[in-house]
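For reference, the structure discussed in these notes is given below.
The complex is shown incomplete by one protein chain, all other protein chains being positioned as in the whole.
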Amino acid sequence: MDPLATLKSMLLIRRFEAALNTRPDHGFQLYSSGAEAVAVGVCAALRPGDQLLSSGRSIGPALARGIDPRLVMAELLGKTAGPARGKGGRGHLAKPDQGFFGAHPVVAGNISIAAGAALAAQLEAKGRMVACIFGDGASGAGALHETLNIAALWRLPLLLVCDNNGLSVSTPREAALAPARLSDLAAPFGVPAASVDGTDVEAVQRQTETFAVRVRAGDGPAFLECRSERFFSHSTATRETRSGAVMRGVLERCPIRKYAAKLQAVDTLDAAGVARIEAETEAVVAEALAFADASPYPDPAEALRDVV
Amino acid sequence: MDPLATLKSMLLIRRFEAALNTRPDHGFQLYSSGAEAVAVGVCAALRPGDQLLSSGRSIGPALARGIDPRLVMAELLGKTAGPARGKGGRGHLAKPDQGFFGAHPVVAGNISIAAGAALAAQLEAKGRMVACIFGDGASGAGALHETLNIAALWRLPLLLVCDNNGLSVSTPREAALAPARLSDLAAPFGVPAASVDGTDVEAVQRQTETFAVRVRAGDGPAFLECRSERFFSHSTATRETRSGAVMRGVLERCPIRKYAAKLQAVDTLDAAGVARIEAETEAVVAEALAFADASPYPDPAEALRDVV
Amino acid sequence: MSSEAGTIKLFFREAIARAVREEMAGDSRVIVLGQDVGAFGGSYKEFLGLYDQFGAARVRDTPVAEAAMVGLGIGAAASGYRPIVSITYMDFLMLSLDPLVNYAAKARFKTGGQITAPFVVKTTAGAKGQGVAHSQCLEAWLMGVPGLVVVAPSNAADAYGLMKSALRHDGPVVFVDHKRLFPSAGEVPAAETFTPIGQAVVRRPGEHVTIATHGYMVRTAMQSAERLARDGVSCEIIDLRTLAPLDIDTVARSVARTGALVTLEEGQLTCGVGAEVAFRAQEAVGPVRVARVGALPAPVSSNPVLEAAALPDAARVIQAVRRVLA
Partner (left out) sequence: MSSEAGTIKLFFREAIARAVREEMAGDSRVIVLGQDVGAFGGSYKEFLGLYDQFGAARVRDTPVAEAAMVGLGIGAAASGYRPIVSITYMDFLMLSLDPLVNYAAKARFKTGGQITAPFVVKTTAGAKGQGVAHSQCLEAWLMGVPGLVVVAPSNAADAYGLMKSALRHDGPVVFVDHKRLFPSAGEVPAAETFTPIGQAVVRRPGEHVTIATHGYMVRTAMQSAERLARDGVSCEIIDLRTLAPLDIDTVARSVARTGALVTLEEGQLTCGVGAEVAFRAQEAVGPVRVARVGALPAPVSSNPVLEAAALPDAARVIQAVRRVLA
């Protein structure tokens, strides 16, 4: 993916969430701001036929996978123009026909589902792979152990991506997970693993590409830990527990500013370029919001459709 | 524990199961024969105040922990003289007042329960510890991961003992568990682990004692893998899947013959001694069977007692 | 070929294996996941021969990991395959309820039809000397989960026909058989047959009382009816076969005639199958004399005396029938 597209993809997530934040009445949201580089870096290494699954923190993954921001906005605001006609909403975004198998808000709940999708990919034998993004908190759940073991035994084409933002709601990762590095969890199963700076989009993309090669080759799963940040409180309905001082340090690690600065340093981008990208992104986001606002809520009768 | 007592304890399990096997009408049983050294070696390092939990394969653990063979036999045959008045039976043996917290036949189901007992021991701070014996098959269950993580985080006084007999019913351990050594599963959590020959009672006891020191000292859990054998089919109701040739190799690794030979080699024991021990054991087992046979089945009204 | 024209005698396990074999042969997307389902052929040999015929890629032994097993089945199903996931005993299905209920049952709804999970969880309910954690009947839990289909055969023919239909259904199905059905054999159509999902059947016509039941308890009901017949009491026995969606019309039609209903299940009565059948039947036909028969409100011990005491039997069914007819 070319550098400007990468930057733009991350900026889209950031600005999309800012725009979504102007519609608080619909209910709370979980934001990916601070972890844009994880979703964008991973998706940069995925192909159209691959599938991506994520936790409930799914705005970054959905947009990075290339799902139309208008559709994502509509779904998150419960409007019928969303891919699920507004029935799924926050935590349940899905557009499988475009490679986003979907989000699932039960912590660690998508990990074994992803392995099943990987099993299907293995049986199809078309070189497709599946990536599943989950959090540090999810890494303490038994589903990870059971899935790592089976995926390793069966050499499933599965990339497990731990988006480690250091927190599970208010609980610091150190208080919730004993391992020194979460990528260590893969070692017993002989699953290759790496821990990278999740605010460095190039590092995430590079490592994902490296793992993707062996995963597609049928050499089995891989585990990628990305150390990211959570720029906002757990959800827009959850109180922030970090001090102002801590938050300043957190915001320091902005994956977007970091990458923009790098591109400017190597003259891939200039101030005007940045301004242009920001303007284009703002336009896209504004259109998404307008699109969602214009779309109606579902008819109450929808409550009984698509049940069985 | 003195060598003769150790040998006797293992022999008791073997002969007890042979005797129990003469009462097939009561229903199937799960035998510990081939893994006597695991239960006996572990229990040799436990103290009265400690608690032992096991999987449904619990005859070895119960007898090694010192539960009266008469009570064990009565419970396994559904008689009221059993500790649970015959209500628990196979897979649910328990005598917590004597340090056998109990068996649980849901695979891996006792692991988190054991951690809870260890939490209680930690809060009491009397230097008590808890040991939990489970199988290789159980090691693929999420409960192990969740419990290892919490036990490590909280430094619970818990010894996890994997009795690896190489099989889960018919499934070879290699087909069910990806790790090279099951003790590797503890590494990510910083939990000390070891793999020993589970047919070598001294090796099991030595390693358990080593771990027990740090576990009691409050340094957190430890993980002990014991490579044992399963001398019979999974249960008396399950068909054997191993060939005669394979079984001959399995029976070669008899922990009792091995230890008896060793004791004779160092003159701790002579042929007469062996004969005496066997005779004593046969007497104990015969008495246990007579005791159980003499005990009545529960009254049907018992079906509604001790429910809530 | 057996005496009855057009049928063959199969053991319950053989009927299941035949259904799976036919579906695997006809549809390469059908795969089997479970503990000891491969060369071993399953706890009850209900998958015997499939591993040899279809190979290790389509008949997969899994570790003991019920949660992930079902999660994998769902993920594969939502990706176009049609897995059967074998959960040995229904008690262990508790470990799989998160993926089954929180994901599979809601996938179609929450994605607006984009994702469906057409797969079958095959599990065995009921008591047979296995003890408190290996004997439970949890069908009622599943009946209340929108999005799930629940079937429960009472004989070899329906084990075959319902498994066939389950493997063609376009969503998650829980196929609940019963430990005490496996020793039995029955006549199964020689030709390919599908037992329709959502259709109960009258196993024995009668006039005085309707007994609505499912699974192994259909036999207990039949025994009870035999004995009651000697005293001139005529029982109509309905085998529900599908528990979700419940075919209440068949029950209601019968109750409308007999004017009395006895529900029979091996599981717990509280919030059970019988409570639902009784309510809906009376919703349809108005108040009738009704009684429920089920297990005692206690765990089911492996102890033969206590297991027998806990489980419903013909004697209790007969008592209940006499009570409603008194």
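Chains: A, B and C, in written order; residue numbering restarts at 1 for each.
The rule we apply is simple: a contact is a pair of C-beta atoms (placed from the backbone, for glycine too) under 8 Å apart; a residue touches a chain by one contact, two chains touch by 3 or more.
All of these numbers come straight from a predicted model, not from anything done at the bench.
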Original post:
Hey, which of C:141, C:160 or C:182 is the one touching the hidden chain?
Top reply: C:141
Original post:
Just one of B:27, B:41, B:109 or B:179 touches the chain that is missing; which is it?
Top reply: B:109
Original post:
Out of B:14, B:57, B:70 or B:92, which is the one that touches the chain we can't see?
Top reply: B:92
Subject >> Of B:117, B:138, B:167 or B:289, the residue in touch with the unshown chain >> reply: B:117
**OP:** With the missing chain put back, which residues of subunit C would touch it? List them for me.
**Re:** 67, 91-92, 94-95, 97-98, 101-103, 105-106, 109-110, 131-133, 140-141, 143-147, 244, 246, 267-276, 278-279, 282, 287, 290, 292, 297-299, 301
**OP:** Could you list which residues of subunit B touch the chain missing from the display?
**Re:** 51, 82-85, 87-88, 92, 94-97, 101-102, 104, 106, 109, 111-121, 123, 142-143, 146-147, 149-150, 153-154, 305-308
Original post:
If the missing chain were put back, which residues of subunit A would it touch?
Top reply: 26-28, 78, 86-92, 104-109, 137-138, 140-142, 168-171, 175-177, 241, 297-304, 307
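The definition used in the following text is that only the chains that are shown with their structure count from here on.
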Original post:
Connecting every touching chain pair, does the picture come out as line, ring, star, complete or other?
Top reply: complete
**OP:** Calculate how many whole Å lie between the centre of subunit B and the centre of subunit C, each centre taken as the average of the chain's C-alpha atoms.
**Re:** 36
Original post:
What whole-number Å value describes the gap between the mean CA coordinates of subunit A and subunit C?
Top reply: 40
Subject >> Chain centre separation in whole Å, for subunit B relative to subunit A (CA means) >> reply: 45
Subject >> Sequence positions of subunit A contacting 2 or more other chains >> reply: 142-143, 146, 149-150, 153
**OP:** Quick one: which residues in subunit C touch 2 or more of the other chains?
**Re:** 62-63, 65, 67-68
